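Just one protein chain is left out here, and the rest sit where they should.
And now, chain A:
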Amino acid sequence: MRANFIFSEVWIGLRRNLTMTIAVIVTVAVGMALLGIGLMINSQVSSMTGYWVDKVELSVFLCKKNDVFPACKDKPPLTDDQKAALKQTIQSMPEVERVDFEDQNQAYENFKAQQGNSLLLSVIQPGDLSESFRVKLKNPDNATAVSESIQGQTGVANIVNQRQILDTYFGFLSKLRNMALGVAILMVFAATLLIGNTVRLSAYNRRRETGIMRLVGASNIYIQLPFVMEGVIAGLIGGVFAAVLLIVTKVLLFEGIQSYMAVPLGWNTVAGVITFTMAVGVVICVLASFITLRRYLRV
């Protein structure tokens, strides 16, 4: 095998089909970048889910004076004994791991920590906030059943399942991921067709050479390799552009919203995603080249 010969053939082929080659590179780059972004969102979501699921609690808010919640209408706030009894009831449920009481002062402290120095903080007094039980479940998936049975108790204003808040957010991320992956699949499809067309043009341009190669007994791999290499090189260049796009996305997008994410997206993940997308790009190019060659290059 003479690498020199193969590479000069590849170079000639790529140059002759310059416009098609550029089209292939751009399609592969965009397709692989979208695939990579989808994968990055995916890994972000799963690491965040892992992080948050452990921390998710049910917040059981209790009625305060003149509360507007329908469950609290015309009822006085619970006495300390009633609160202790309610805590005992919740504690005795088999699904519940731990119950903590948060009084108005604690609630105010947490609120302050969350809000910083906002305008809202200046008008809210500790008395405006509800007391609550923070209920930690053994299995967060059972939250609905538990909250339904607590809801019926006297003195309970409302119950917030933190999981639901997170799910909305994760749902949005999942949609974003699905969109990226959907467009990526379309781009991969387009890239496959483009590569097929490029190889076909190449095979037509070089039919004299391949005819003679066949005649003098060049092995199939020698005849086909230049065409496949054209696809591979275009795919690799596209992959490099995709890698650049992915790094830019990580720096500009993922690091920009990192403060909301709690779990940052590591460079390890980005490196893994880049390797994977490049491999996918090259494999697609090789497959597309081979399939087209079988049709347009008799050996």
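Convention: contacts are C-beta pairs under 8 Å (C-beta built on N, C-alpha and C of every residue); 3 or more make two chains touch, one makes a residue touch a chain; residues count from 1.
Note that contacts and distances are computed from a predicted model.
Trainee: Which choice in "AtuA-like ferredoxin-fold domain-containing protein", "Cell division ATP-binding protein FtsE", "Carbohydrate ABC transporter membrane protein 1 (CUT1 family)" or "CbtB-domain containing protein" gives the name that UniProt lists for the one chain left out?
Mentor: Answer from the record: the omitted chain is "Cell division ATP-binding protein FtsE".
Trainee: Which of A:213, A:273 or A:293 sits in contact with the chain that's absent?
Mentor: Within the whole complex, the residue contacting the unshown chain is A:213.
Trainee: Could I get the residues of chain A that touch the absent chain, sorted low to high?
Mentor: Per the touch rule, chain A residues meeting the hidden chain are 1-2, 5, 208-209, 211-220, 222-223.
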